[in-house]
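All protein chains but one are shown in place.
Chain IDs A, B and C follow the sequence of writing; residue 1 opens each chain.
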Amino acid sequence: MPALHTEGVTAGYGKTPIITDISVDAEVGRVTTIIGPNGAGKSTFAKALVGILKPMAGRILVNDVDVTRMPGHEIPRHGLAYVPQNDNVFKRMSVRENLEIGGFVHKGDSSARIAELFEIFPDLGKAHTKKAGLLSGGQQNLLAIARALMAKPSVIVLDEPTAGLSPAYTSVVWEQVARIATLNTAVVVVEQNVERALKHSDYVHIFVAGRDHVHGTAADISQLDLPSIFLGRSHAASTT
Amino acid sequence: MSVADPTTTIDATLAATAALRCEGLVKAFQGVHAVNGAAFDVPAGQITALIGPNGAGKTTVVNMLSGAMKADRGRVFLGETEITGWPSHRIAQHGLLRTFQLSRELGGLTVLENLLTAAPNQAGDSFLNALLRPGLIRRQERENAERALHLLAVYGLYRHRDTPARELSGGQKKLLEIARAVMGQPKVLLLDEPMAGVNPALIDVLGGYILDLKKDGVTVLMIEHNLGVVERICDYVIVLAEGKTLATGRLSELRQNTEVVKAYLGEVMDASATH
Amino acid sequence: MTLLWLSVGFGLVTTSVLALAALGLSLQFGITNYINFAYGDFMALGGFFTYFLNNEALHLNIWLSMAIATVAMGFFGVLINRLLLGPFARRFTSSHYVLIVTFGLSLIMLNVIYSIWGADVRFYSLPPGSALHIGPLLLTTSQLIVMGIAVVLVGAVHTILQTTRLGKSMRAMSDNGTLAMTSGIDTRMVTTVTWFMSGALAGVAGAVLGVSEGNLTPAAGELFLFVIFAAVILGGIGSIYGALAGAVVIGMSTEISAAFINPAYKLDIAFVALILTLLIRPNGLIARPGMT
Partner (left out) sequence: MTYYIFTLVFFLFDYFILAMGLNIQYGITGILNFAYIGFVAVGAYVTGVAAMPANTVGQHYILGLGLPFPFNLLLGGFAAMGLSVLIALITLRRLRTDYLAIVLVSLSLVFYDFCNNYVSLFNGADGLYNVPEPFAKTLGLGSNNFIVFFACLTGVVSLIMWFVMSRVMRAPLGRTFRAVRDDAVTAAALGKNTFWMQMKAMMIGSFFAGIGGGLLIQFGGSFNPTAWLPAETFVVFAVLIVGGAGNNIGMFVGALLVETLLIHLPAFLPEIPGHPGLIEYIDTVIVGVVLMVMLWFRPQGIVPARLRKTASFGVDERLDEEAGELDRTTALAGVGTRAEATR
């Protein structure tokens, strides 16, 4: 049983759907990546998963629990954590407080869990009293990931965790993503950079114009004529 | 073709007839540089694409060129005139118009009124004229309305002329944005991702409109992700990466440029493209 | 010199009232992101409900009456949000509508107060107290209690915000509402609690305003609203600690200046502070990014 299972999810803003009929499974211990050209609906899918957008059709199951119509704040309690692309930390609160909030899903003291995460992310431990808004962009992304991990989620959804980061920090973030997958968690990543996606993922979905264009293992996908999908170099190829 | 010095990649003749030029544009948000020294010429009468990976600073550059944002440093020239630091309405009055990535229709106005708002030099924007010279205004409004209706017909929006703009579909709003900017009689038109979120059939239609604008002598600078579109309609390409101008030239030339391919796709793509 | 110290005493009292009021307004603004223009009338209602318990119904001690009225105003705040403002804020994307509704609510509340208590000036029955010398300051027992209430309540809110789950959830929600929701914070519950606190603070502020001014009129809250706004704008809107700092600046400067110029114009000092802030730093003199 996959930790995250979606069937035929259709969602969008207002009346027009941006994504149509998306079915994605994510399993514990694996990195599932969603890639695709700009405007393909990757972030919209992530938002539909975590309850920011209510799907117009389809079902979303986390550990076999249907979370499709749940109030947004209840979804994390069922094991789904989310790291948005922008504005992903509480800027006016300290690093430690950001983590505490991530741990609110569970009752009881969270300081042991915070200590664990400071071991995984030593940079954050050093800056634990600093206001999150004063961290660099890369550090903010790591803090956002750490905050999501506070809840010990079984599924974590990361929306472009490396967008706008320097190459060095991009590697750091991907290393952590790989490590999270080993922590009994299913990882879903939305990504722009095809190269990195293929290198670090186990399973890949390519979205084009709001639909799941093609999906398969990273090895299978890298055999495809990706330039035609991404660059529209030959128009005919993308319509097959 | 050299990568290090972008200016050498532009024909000297084109540089001499730049319709829009920027030098050393810098913009930082809370200490993070979104744009860091971008500099390029937009050749007059051509269609130029502004491309680059996510976060390269393309929209920020367009915002600075159009006056929607103040640059921290750098200069902008519209033809011979330096427009650095001008407010956006003044830049628009001097012939540089723009569209937005997410359509910004004037929702409470009808489609026709959206276009009429953009008509330049309206006597009726003055209170005294509004009060004392209704004849003049009526004549000007009729002329503008005729032109606007022609444009709406060309852009396939004529049937919707009396519809409030907020009721249009996403694709129709894109068309309206461009038609409205054209109504402003631009010398230079900046299009921020005109094809984003538009269905494939409409992409071809929009491409046709942009080519028509070129025929009418309008200089176009467009942010575009779809390189297929760039290949078909753009004459020149400016590549931004990490807030700097990485390269300029024709797309066919840039495809051979490993720096550009790497910035855009990563090494794996490069390998798969060559085999 | 004595006059100066006397006005410093008044300044401390005014600052106390202002701090309570500004705190309540800022808490609610931080969560809902719109201004409650009826806040001054929340204060007036709190003041008159205290009067009702103190002088009309049960003839309770003023401080006990105030405590009951405070809790009642907390529930009133929750009710107003649930039945009126919340639905309007959710239904209309433009904030104009809810602002007009709070403005209308202000008019309704003011006139309800008028129809119940009339336009006459009212007085609390305060226990007899003597003036005390504290250092160079001369203060009455009531004034000391007012200051004590402010210190205790502001301290309590500070402690809640900084150390409890609830307080941290409130700060998180005011920082980034969507992220708070996807992090598992029950935003509806936090909103309700915030309205309770905001209403209660308005209630107590209205009552202590009556004590510090020595009388009670239905329109007093509305006129005081401007002083609150001046403090809130000075501190940077939405910033709780900025609002408190603004309260100190405005409270002290209006009262101390009254020692030197005609006291009738002390509000104009607040006005000058407001205009200067707007001209120099429209986002507030005190607020900086990264502060709450």
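Descriptive notes on the structure:
As a convention for this text, contacts are C-beta pairs under 8 Å (C-beta built on N, C-alpha and C of every residue); 3 or more make two chains touch, one makes a residue touch a chain.
For clarity, every value in this text was computed on a predicted model and none was experimentally measured.
Seen in the complete assembly, the chain not on display touches B, C. Of the candidate positions B:Val26, B:Ala44 or B:Ala68, contact with the unshown chain belongs to B:Ala68.
For the chain missing from the display, the contacting residue among B:Thr17, B:Asn36, B:Gln101 or B:Gln122 is B:Gln122, taking the whole complex into account. The hidden chain makes contact, of the residues B:Val26, B:Ala44 or B:Leu211, with B:Leu211.
In the full complex, the hidden chain is touched by chain B at residues 66-68, 87-90, 92-93, 97-98, 100, 104-110, 112-113, 116-118, 120, 122-127, 129-131, 134, 137-138, 141-142, 145-146, 149-150, 152-159, 161-162, 164, 180, 184, 201-202, 204-205, 207-209, 211, 232-233. Within the complete assembly, residues 34-35, 37, 84, 87-88, 91-92, 95-97, 99-101, 103-108, 110-112, 114-115, 118-119, 219, 222-223, 225-226, 229-230, 232-233, 237, 264-265, 267-268, 271, 274-275, 278-279, 282 of chain C touch the chain that is not shown.
Keep this in mind: only the chains that are shown with their structure count from here on.
The mean-CA centres of chain A and chain C are about 42 angstrom from one another, to the nearest whole unit. Separating the centre of chain A from that of chain B, both taken as means of CA atoms, is a distance of 33 Å.
Residues of chain B in contact with two or more other chains: 30. Shared interface positions of chain C, defined as residues touching 2 or more other chains, are 289. Chain C makes touch with chain A in their complex at residues 165, 168-169, 171-172, 175-176, 178-188, 289-292. For chain A in complex with chain B, the touching residues are 16, 18, 37-39, 133, 136-137, 160, 163-164, 192-196, 198-199, 209, 222, 225-227, 230-233, 235.
The residues of chain A lying in touch with chain C in their complex are 50-52, 71-77, 82, 84, 87-93, 97, 100-102, 104-105, 131, 133-134, 147, 151.
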